[in-house]
Every structure is written in structure tokens, then in C-alpha cells.
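All protein chains of the complex are present and in place, except for one that has been dropped.
A, B and C are the chain letters, set down in written order, and residue numbers restart from 1 in every chain.
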Amino acid sequence: MQDVYPNDQHGAVNHPEPRNHPGAHGKTVWIIAEGYLPAPGPRPDNPALSSHEAACVLNTGDRTANLTITLFFTDREPSGPYQVSVPPRRTLHLRFDDLKDPEPVPRETDFASLIESDKPVVVQHTRLDARLGSLALMTTMAYGENR
Amino acid sequence: MQDVYPNDQHGAVNHPEPRNHPGAHGKTVWIIAEGYLPAPGPRPDNPALSSHEAACVLNTGDRTANLTITLFFTDREPSGPYQVSVPPRRTLHLRFDDLKDPEPVPRETDFASLIESDKPVVVQHTRLDARLGSLALMTTMAYGENR
Amino acid sequence: MQDVYPNDQHGAVNHPEPRNHPGAHGKTVWIIAEGYLPAPGPRPDNPALSSHEAACVLNTGDRTANLTITLFFTDREPSGPYQVSVPPRRTLHLRFDDLKDPEPVPRETDFASLIESDKPVVVQHTRLDARLGSLALMTTMAYGENR
Partner (left out) sequence: MQDVYPNDQHGAVNHPEPRNHPGAHGKTVWIIAEGYLPAPGPRPDNPALSSHEAACVLNTGDRTANLTITLFFTDREPSGPYQVSVPPRRTLHLRFDDLKDPEPVPRETDFASLIESDKPVVVQHTRLDARLGSLALMTTMAYGENR
């Protein structure tokens, strides 16, 4: 295991923290209590301008973060686990409508999500609602805990 | 009391934390300082596209969370308690315009809310404003404390 | 000083915490790093539908919270102190365009705010932008610290 966070070709900053997870920041449990996939709106073939909901994950550390996502609903047992990995020094803007296994996320249905990681990460929740043509946006840091 | 968070038919992840509240995450006191129910807008009969404000609650634990909600105003004593329950492993997207007992939440009036739970939960605040026809959205994690 | 948080006529919940500030929740220092008063838009005489920015404050405690607000700018010394009080068990949705003493908040100018309270409170930041006619909304819990 390397203890040094290497400078990349773009001159990225060195992270001095050795800790258990060199360069890592954040927490290992994240919760988004609000979840809802609106209808796509009038541009369903344009991913950037159709409705979507995302969990944006940043792994600043030098080891892959393995995430387990569980989805909770109003009137049935949870769905999951969904397995996602975020490589070292990468961000993943995970769209909930891209989750397919073990089942797609139902549209126009209230849900909530629990994201558990084996390395510290940071999670931010964002929705773009394009149902009526114009755009509405919302974002918040998820609620973070350590296991 | 069962200490094991069971796998459901969808393969939901096991939560290893035993603690006092198996599988539970979050806090027991949550505050939303901003509250306002805008006029419904031009689609009052469509709940998903008319103005609303919600406290989205997630109970990841294996026991029912019993919530007591108190509403605060600018120029009168608080209203409440409103009593709401969230079953184990369920989310509740509670719309403030659904609160009726002991009294409905007045529209177009500044308020704030205190949500107290007997089990850890996570609370996120969301508003959809449809007064002018197009949609505006906002969200934030509520402010959490432990009693 | 009374140690008991009284039930009001609406049956508001009893807050059991005695602590130093009976019934109080939150923190005593709050920061909103983003501040900007957009032009009012096409409905300047309608406060609810013209652009505004607010710090929504909730005082759940049984004593008045006295707030001191300092505004910070990009290229000049801070402005303030602005003095505001929030009575016991009340919320104040403070609009920055209502601040007049020692000076109004300039429009279309980047600023930030520091809110210090002598009792614990919770602060949430909200902006409504109506410059182009339709509404855009954003909100976040402010950043809280204890002195």
C-alpha cells in the first residue's frame, strides 16, 4: 500500500494526511431521505435536459471505494443491494435511473436511499425536474455518519 | 426483539450495527426553520404538480419510529403535537398540507417545524412552488440533534 | 426563570430538556456564505413573488434570542451590527431587504452573513429569484457552530 498521494500530471495537490485512508475525506454512511424520479419531460432523449436524480460521490482517497446502496419505499421492503465502485481520486455522478440490478428504480414513486461505503467518501444529492419543459433544480449534501 | 436485520425478498443489505436500535441511522431531533405553503398554482387537483412542502423521513431501523411534530409561527404560540409514525425500513414523504390534527397548516404563512422521534431517523426538507405555473424546487437536509 | 415549557392552547409538545436553555435547540453562531439580492423582477409590489433572500430563524426555547448580524463583502469592511430579536417559541423569516440599520443591504452585490445569538437557534437560508418573471428557489441549512 502506498502512503503517498502522488502528484498527477496536472499538478494536483498532495494530501498530507496519512491516516488509515491516505487522502480520503468524508464518511462511510450517507442517507438521502428524499427520492423521486419525475417523468422525463419533453426531451427524454437528452440526458442532460431530461428529469433525473443523482447521488454525486467523491472519493478523494487513493483506494477504490465500494458502495452498497439500499433503496427504501413507503409501502414495501427495501430494494437492493445495488453495488457501485468509485475509483481512487474520481467522482461518480450516479443517476438513480441508471440503477438496474437487482431492479430499476420505479418512476413517480417516493423513495429514500442509504449509501454505505468501505472507504470515506462525500455524497451530494441533486435533482433536475424537467416535467413541464423548463428546468427546476435542487441540491443538498446528504446526511453523513461513520459506521 | 430481533437483533438481526433480515434480508428481504429484494436482497436488501444486512445492517451489521447492533447498537440500541438495530439498523437505525440518524438523529432524534430535527428542525426545519423555513416553512411556507405557497398557493397551489394552476393544477390544484394534481398533487405531484401543485405547490407543496414536505418533510421526507427515513427510518432505516427495525422498529417503528414515532414522531411528534410541533409547528412554530411568527406571532402566535406553537401548534401541535402532530403525531406521525414511520414503520421499520420505510420512508415517509410527509406533506405539510396533509397535517390536519389538531389543525391544518395555514397557507401563505411563515412557519417552522420541530420533529422529535423516539428512534433515530433522517429528515430532509423539500418544497415545490408551482404558483406561477412553472416549477421551482428547493431541498436541504434538516438540522439534526440528539436529545 | 421558569424551568417548564408550558403547553399552549394548541397542545404544543412539552420539551423535557432542562439544560441551560429550556426547550432550546440549535447553535449560537451561524454563517451563510452566499448572499445576493437579485433585482426584484416584474412584481416589485408583491413581496411574496418578488426576488428576496431570507435567513429563517427558529427559537424553540422559552427565552428571547438576541441576534447580531454582520454582513461581509468582497471589497470593503463588514457592515453591522444589525440587531434582531426572536421571541420565545417563535420563528422569524428575516428578509435581508428589510435590514435598514445601520444601512440597507446593497442589491446585486455579493455578500455573506454571520449571525450570532445569545441563545441557541437554528438558521436556514432561502432565496427566491424572480428577475425573469418565473420563480427560482434555493435553500440550505446555514453552517452552525457554538461560540
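What we mean here is this: a contact is a pair of C-beta atoms (placed from the backbone, for glycine too) under 8 Å apart; a residue touches a chain by one contact, two chains touch by 3 or more.
Note that the structure is predicted; figures quoted are calculated from it, not measured.
Note that of A:V84, A:L99 or A:M138, the residue touching the chain absent from this view is A:M138.
One chain is missing from the display, and on chain A it is touched by residues 8-13, 16-17, 25-26, 48-49, 54, 56-58, 60, 89-93, 122-124, 126, 128, 133-141, 144. Residue-level contact of chain C with the missing chain is found at 29, 31-36, 38, 68, 70, 72-75, 77-81, 102-103, 108, 110-112, 114, 116, 125, 127, 129, 131-134, 136-143, 145, 147.
As a working rule, only the chains that are shown with their structure count from here on.
A comparison of C-alpha centroids places B closest to the centre of the full protein. Taking each chain's centre as the mean of its C-alpha atoms, chain A lies 22 Å from chain B.
Centres computed as Cα averages put chain A at a distance of 31 Å from chain C. With touch defined as above, residues shared between interfaces to two or more other chains in chain B number as follows: 133-134, 136-141.
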